[in-house]
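A selection of the complex's chains, in situ.
So that you can tell them apart, the chains are marked A and B in the order they are listed, and the count of residues begins at 1 in each.
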Amino acid sequence: MTIGVCYFPEHWPDERWETDVRQMAEAGLSYVRMGEFAWGRIEPEHGEFDFAWLDEAIGLVGDHGMEAVLCTPTATPPKWLVDEHPDIRQADPDGTPREWGSRRFTCFNSPTYREETERIVRKVTERYADNPHVAGWQADNEYGCHDTVRCYCEDCAAAFREWLEAKYEEVEALNEAWGNTFWSQQYPSFEAVDPPGLTPAEHHPSRLLDYHRFASDSVAEYNRLHADLIREANDDWFVTHNFMGDFGALDAHSLADDLDFLGWDSYPTGFVQDRRPGQATTDELRAGDPDEVAMNHDLYRGAKRAPFWVLEQQPGDVNWPPHAPQPAEGAMRLWAHQAVAHGADEVLYFRWRRCREGQEQYHAGLRKQDGSPDRGYDDAAAAADELFDLEPVDAPVALLHDYESLWATENQPHSPHWHYWSHLRAYYDALRARGVQVDVVSPTSDLDDYAAAVAPTLYLVGDDLAAHLEAYVADGGHLLFGARTGEKDPHNQLHESLAPGPLADLAGVRVDQHESLPDGMPTRLRYDGETHDYRTWASWLDAEGATAVGEYTAGVAEGRTAVTRTDRGRGSVTYCGCWPTDRLADGLVTDLLGAANVAHTSRFPEGVRVAERNGYAWVTNFTSEELSLSAPTDAAFVVGGETVGAFDVAVVETPAATVSLD
Amino acid sequence: MTIGVCYFPEHWPDERWETDVRQMAEAGLSYVRMGEFAWGRIEPEHGEFDFAWLDEAIGLVGDHGMEAVLCTPTATPPKWLVDEHPDIRQADPDGTPREWGSRRFTCFNSPTYREETERIVRKVTERYADNPHVAGWQADNEYGCHDTVRCYCEDCAAAFREWLEAKYEEVEALNEAWGNTFWSQQYPSFEAVDPPGLTPAEHHPSRLLDYHRFASDSVAEYNRLHADLIREANDDWFVTHNFMGDFGALDAHSLADDLDFLGWDSYPTGFVQDRRPGQATTDELRAGDPDEVAMNHDLYRGAKRAPFWVLEQQPGDVNWPPHAPQPAEGAMRLWAHQAVAHGADEVLYFRWRRCREGQEQYHAGLRKQDGSPDRGYDDAAAAADELFDLEPVDAPVALLHDYESLWATENQPHSPHWHYWSHLRAYYDALRARGVQVDVVSPTSDLDDYAAAVAPTLYLVGDDLAAHLEAYVADGGHLLFGARTGEKDPHNQLHESLAPGPLADLAGVRVDQHESLPDGMPTRLRYDGETHDYRTWASWLDAEGATAVGEYTAGVAEGRTAVTRTDRGRGSVTYCGCWPTDRLADGLVTDLLGAANVAHTSRFPEGVRVAERNGYAWVTNFTSEELSLSAPTDAAFVVGGETVGAFDVAVVETPAATVSLD
């Protein structure tokens, strides 16, 4: 578990590099990521390459005992390339090209751009195939950032038609699968299918879903091109990619096989402003929301059930959220500890120095633009000093996350307040408040190792998935389903039977009605003898075999069943029809953990979390209040102690479930 | 007065149709509307027709003692058609085509689309010309839904030029009528006139008004094409169309002559979220706002002064508003009763079954997608059982509604809070709270039968209209004018004289000033000895012959006249310069009803309304509170009784004015 940094030697005079790299080594850093936007520097004119600068930079990194992580520079093609090939640009739904002048404007399906990608990736990887200081590669950069997974250009239209033909073989099968009788939407041929453009009313949901699948697949295919070329040059190298937080358009699971490990870019105080509905608290604006960050750690760890890297860690103030409050004292260290507790093997701060030029001048680095230390520098050095080697995280609970259900529900949210990630977080936060490690995994993955699993919105369910989950429960698994689970089939049609369709037998329940409610309408239910509030969504259940354990107590729903539970051999299935607020989520989750015999803590307050890895419990304090811990008397503190200050951390050698707050 | 339903056999396996149709008959239904989006099913390839399925469905309907209402399927042309003729697509103001993939994207002025319309309509109408089970036709579907009355394509540009030439003959006349000296907007020829595209500043209001007139006329012409072809095939058939609620872009009056009766699509809990500014109450989210729904009943009844049909009645939860709360218990029955009380002869629920596929999966039917009864089913059957035959509504008061004044004021609202429909509703709601039936009619229609008339915003007034209203008052009519009446001439220019221009003599008033005020500025006036509040708009009046009966008491307007009244022989004219809040509107309206000797009730609370038809009083309770009625002791209750539960209805054989609440 070490610390690294992202570096752009091309932004600085070469006489400075030696100093920069030496200071990195002095801070205890291990890896230096470079080259991700340097195509224009590497190939200033078509076919004229300049590698001397990068050779030198890598050499310096090696000379100082560190290793380089290189990036394919395909996120920022140079101007000469787009002027030669304007067809590589993406297009908006109305056909307007996305122009050069920022980044990520190129189409993943453009044959020209794929050729050019192959050309440059081959060139850079061959260059460093034998360089002993290069540890591995990041393919491209943040696929899909700035809303670019989905493109509507002619190349995409052609590729979409091929993708559909490969999937459905006959256009009649497509018409049947989508349900194109509705509004006369039958296609006479695959050739007649277009990407979803600008229409007076909303699109067919099945067409949209397949377009979202296709677009995500296109990125996966484009990534595979990189991975293959990198391994072709040197198959000892690792290949990774830096995904983003709370990012839905690209199915990270689908890239997992092509990567050695996943990486992601963690910006805690940006996410609370940019990714979540609602106003962040002052503490969150200073250090982020620990659960929001951790769920992404657990997602990118869960995708391969293996340690991941934070390929970009927020180093201080950043430029892209609406506001730029300075992080709390120590927040940059806190984030590194939290990442490692959740399974990171490496944390690279983005970036070494604040850049004087271009779009990210208002983005801090570990050092300021004049080379002096910035606020994150000491934090990074402290983390590098404190962290130590660890086994992977071993999580007892799975959270089933399905990108296709995200796409389908966000296309038909049926409420302006439906927000897939926030709904997932209702359950995730409750689990984390109880100190439980959670693998965020695909519902189709192997669940054998999990005592319990939560599926907040398993919206699209076919027979295979139903059978998979039945087997899990039959084998003793404890399963909690949340709102909208089983509403649709994999083609985004309603099931012939009522929801949850093929899960009805397993859950012993049918959905009689659903409704979505604006804030301000009464939303109450009774669960376990107590009254709770819910929000946004309510399905009214008919227990058919299960036991009603929650009942709506307000509105038209009054008297209808809200939550059911049923035992299935050693396993059990709970179905919650509504979006629970926090106390109800805690009740649902603790009952699940109890049934599954999963050790957990008393309920931690917002902002304070405990996470276990390799026998150590990390207590992270994302609040401005000092707190006081109880741990077993013989447990050794390896970082900090019983008193954990504002935005501080303690690491103690003991199971998480043995820790509590005074 | 019977009940029917909309059915899409093409969405279901044909072996199911018999069951479905039998269940309709069992529910007591009379009419089944079909075919409105079935072009793709009827003509899967160009020139290859398949009618067998529809023949069978109609046969089943007839076999079960019901009648079919068919629809021309022109709202959803198949993909092969738009691929053959991309020119049939509408265009946005910047020229972007509106794409296939939802519905209603075709241009009403496209010669190609008109030819294709003629071809398909001729085909379907000829097919069923002799079918004894087909009662009549709905032309197309919801003309202009999804903001498609106005198109900016080349075909529309050409048609607009012809329309202008037919209207003005010489371009100099157009330049004069519009007032094109302003900002050098003179046209050298009709050929030089374009649809209003994207300009840096706002458009010329006279140009916009004529474009809105032209666009509405284009739809009327397109409708006439349908009506003529339908009658050509079988002139015993009725022809109707399903208009929409609070829909302004299409002048429903202009289609009245071409239709045998008007129909419309009533979605009470959708309208309160989608059509009105401001947050709906919980009761409104559960059952809608009775006045909002009723004003549309009265508008589509008023357009022909004849019974209308509800061609689509909300059956339960719906997909298109922001939120989808479940309607109150009984709401679906309540809506049918209210429709009939306001003059409907038939109420068709939309639709028989929730559809598994396409854009409207989140739209309920009377039955669920698995065929089992949904919440509206019993309500529909109850309504079918309770309703009986009735004479048309006989309304004593007219509300003068003018689409052109709507277009003109909404193009120059002069306040972000100006909302034409809401301003009309200030007066309409006050009349309805007094139990008075109101015909919503064109100001140019024959007013002889009305004891009183209210013109909330008769904005565009020429000499002919002024003479028409003078004659009405001379004949004993009592007339109430509201804010902005008489501000402009029919070309959307200010009058040479001050407002209300040609109405000044009749009303005995001149508008000295007007102002629009944001919320939070003091807005008070004194009327009839009491202080009232107004909102958004204030014209300051100079009584010139009339008597000042209302005076502003706050702001710069303090001391200026707000309301005037003048007797004209047996008639009278009141002019109210501001947008009244509810208590002031009640005062204005009761004074009007008193002068005109119109029987009315004491003031009913929000949500409770009484409406008279054919000697019966319908008391509809759109609230969650039970209420207690007083009716003459000898009056017979034919539905319900003196206690009216939440969302319930009572029908009692007595004049509405004899009913009160305890």
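We adopt the following convention: contacts are C-beta pairs under 8 Å (C-beta built on N, C-alpha and C of every residue); 3 or more make two chains touch, one makes a residue touch a chain.
Remember, it's a predicted structure, so these values are computed and weren't measured experimentally.
Q: Note that 2 identical chains are shown, then give how many the whole complex contains.
A: 3
Throughout what follows, only the chains that are shown with their structure count from here on.
Q: Between chain A and chain B, what's the gap in Å when you average each chain's C-alpha atoms?
A: 48
Q: Note which residues of chain A are touching chain B in the complex, please.
A: 94-95, 178-188, 192, 194, 196-207, 412, 414-416, 488, 493-498, 513-518, 520-522, 555-557
Q: What residues of chain B sit close enough to touch chain A in their complex?
A: On the chain B side, the touching residues are 10-11, 37-41, 44-45, 73, 76-80, 83, 90, 92, 96-105, 145-148, 279, 282, 285-286, 317, 319, 322-329, 354-362, 368-370, 372, 375.
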